[in-house]
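Yeah, one chain of the complex is gone here, protein chain that is, but the others are all in their spots.
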Amino acid sequence: MSTMSTESAMSTESTEKPQQAKPKLAVYKFASCDGCQLQLLDACGKLMQLADRVEIAHFLEASSRVEPGPYDLGLVEGSISTAEDIERIHAIRKECRFLVTIGACATSGGIQALRNWGQIDDFLSAVYASPETISSLEKSTPIADHVPVDFELRGCPIDPGQLLELITSVVLGRRPKLPSQSVCVECKSRGTVCVAVARGVPCLGPVTQAGCGAICPAHDRECFGCYGPAEAVNLVSLTSFYEQQGAPRDKLTRLVRGINGYAQAFREESNRLEATADGGAKGRP
Amino acid sequence: MMPAVGCPAVVPTAPAGDPWRSHTVRIEGIVEEIPGVRTYDLRFLDEAVARGYRFAPGQFNMLHLPGIGEAAISISSDPADPARLAHTVRAVGNVTDALARLQPGETLMLRGPFGGPWPLADRTGRDIVLVAGGLGLASQRAAICELARQRSQYASVTVLHGAKEPAGLLYTCEYRAWQEAGLEVRSIVDGPPAGGGAAASPGWDGRVGLVTDLLEELTILSGQATVLCCGPDPMMTAVARTAIRRGVAAEEIFLSLERNMACAVRHCGLCQFGPVFVCQDGPVFPFAAIERFLAVAHL
Partner (left out) sequence: MQRENHPAGPGRCQVDGSPQAAVGDWVWLNVADLQLLIDALRHDGRRVVGPQVADAAVVYRDLERAADLPRGWIDEQDGGHYRLRRDEAAGVFDHVVGPHSLKNFLFPARETIGRFLREDGTWRQLDDLPPEPPLAVIGVRACDLAGLAIQDRVFLGGESVDPGYRRRRESLFLVAVNCRRAAATCFCHSTGCGPAVSAGFDLALTERDGRFACEVGSERGAAVLATVSAATSLLACSHDEVSAARGQPAALEQAMHARQEEAGQPKPRSLNTEGIRDLLFDNLEHPRWEEVASRCLSCTNCTLVCPTCFCSSVGEVADLSGDAVERERHWASCFTLDHARMHGTSVRSSTASRYRQWLTHKLAGWIDQFGTSGCTGCGRCITWCPVGIDITEEVAAIRDTAGQKESPA
């Protein structure tokens, strides 16, 4: 036994200094539905108790009043979808000491990253009357593809409790304690019966990060991966077993290629499923 | 018959009663030992708790910062004065970072003591060799205090301390007092990377190399010696192998292990190492008992 503790190493600067002034909080939006910011607003009742310890300096969805940076904590919602987004996220990175992505869009590209498997021009001409007026990047990409990110808050949308844990940890000067294991831990902890085993429904719970509280399995349906890949995943084993049990390959591909379909582990698996399916490979982003 | 010395051979490996019951301690003083490593001098607020508290060298406490977390830290002070507890801590994580921000006068919670001690009581008459890597010396300081007080009961007492760099050597200002008490103290710092220069560090005129080099040179290292070792697992294995080669019995080589821990009383399962719980079956183990498991990676 030495006297070094066995706790997690802390790599970020933010907790190494004593908290003197109130930490300044900034919230930014990129390509997204605003749902994660709504979760933040939803948590604001509790956040008010933090008002003397956090200064909400930049949160356009709540107030048009903007305090100038730099900020201690930047929360980023949404994916990078346009050329302007790229410039803006670099500027944001510079003005935020601790940068956190909130939600599936910012963390893995979001549901809009499904376009990454198609041709952007096909989508534009199908959706818009005047596609030439639209300026968009070919792909929807996560924030971390462009700037270093200090922490990811997963979910579609994020969980207000996890958000409060994040902000509280910044105030108290410690690393946020959020689960990185599978959704199965939450199912079993709440006594929910496994939908995959007891109903034969292909479920992403075993490979998805906990955090939602296992809402979907608790309502008799499968997990579709809102919180992205868990810490250690084995997608090939899981989808192979589901396939053995009779799940169609295209259904499994769609399951894995969902809200977090562009997250690396899920992306690689849906590509693998597609490439090894009868009929051969399709385009790979 | 040899008079009983020091701590008893059998000590409770956990306090009686509710293992989750903790006690408020106040920080009386903080000493920065080396960069990032501080020694906290702690006193119980409750006099009755202070009076009833006993520990043996090698045992540890769980230091709890409510809202932040809890960490297992060895007790580094003299067991003869158990109401005054010293813990030497490196700031490497949530709890220890938060601890580093506390000031004298502030309070935290403490549970303990836990675990089995260094086997000093029934080793009288032998050559005692303490080998420490880096902060491992903190888990031996209580034993050093005890051995210094009981020096005449042992054939010899040697402290070998290795660190990556001179700034990593702990308690150097106490070396003289230990030597005056009749302890042999030697230190060494890591050699430069292969192909690098000769000097380990500017201004360092001491030994450069590994702590096993010091061990090799020790003439008293024989079947009469008992080796007490604390440091990283690979370093401890190397120390044990060297000692065995020099005639020390595997049963007379004791290693203090470190693992993740939540309860400290064999209930949480986190500190398992092969078939043992580091918290209560250890943290001090005879090398002979764990040798086969130390040899397996990722156990």
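Read from first to last, the chains carry the letters A and B; within each, the first residue is number 1.
Simple rule for what comes next: a residue touches a chain if its C-beta (ideal position, glycine included) is under 8 Å from a C-beta of that chain, and two chains touch if they have at least 3 such contacts.
Quantities reported herein were computed from a predicted structural model and do not represent experimental measurements.
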Inset, instruction - Check the options A:Q119, A:N234 or A:T276 and report the residue that touches the missing chain. - result: A:N234
Inset, instruction - Consider the whole complex, including the chain that is not shown, and state which of A:Q49, A:S63 or A:Q264 touches that chain. - result: A:Q49
Legend entry - Chain not shown, touching residues in subunit B: 12-14, 18-24, 26, 45, 64, 66-70, 92-93, 105-109, 258-260, 262-263, 265-270, 272, 274-277, 280, 292-293, 296-299
Inset, instruction - Identify the residues of subunit A touching the omitted chain, counting contacts across the whole complex. - result: 4, 6-9, 11, 46, 49-50, 53, 164, 168, 171-172, 177, 180-182, 184-185, 188-200, 203, 205-207, 220, 230-234, 237-238, 240-241, 245
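Quick note on the criterion: only the chains that are shown with their structure count from here on.
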Inset, instruction - Provide the residue numbers of subunit B that touch subunit A in the complex, in ascending order. - result: 58, 60, 67-69, 71-74, 76, 87-90, 92-98, 101, 115, 134-136, 138-139, 230-231, 256-261, 278, 282-284
Legend entry - subunit A residues touching subunit B - in the complex, by the definition given at the top: 1-10, 15-16, 18, 172-175, 177
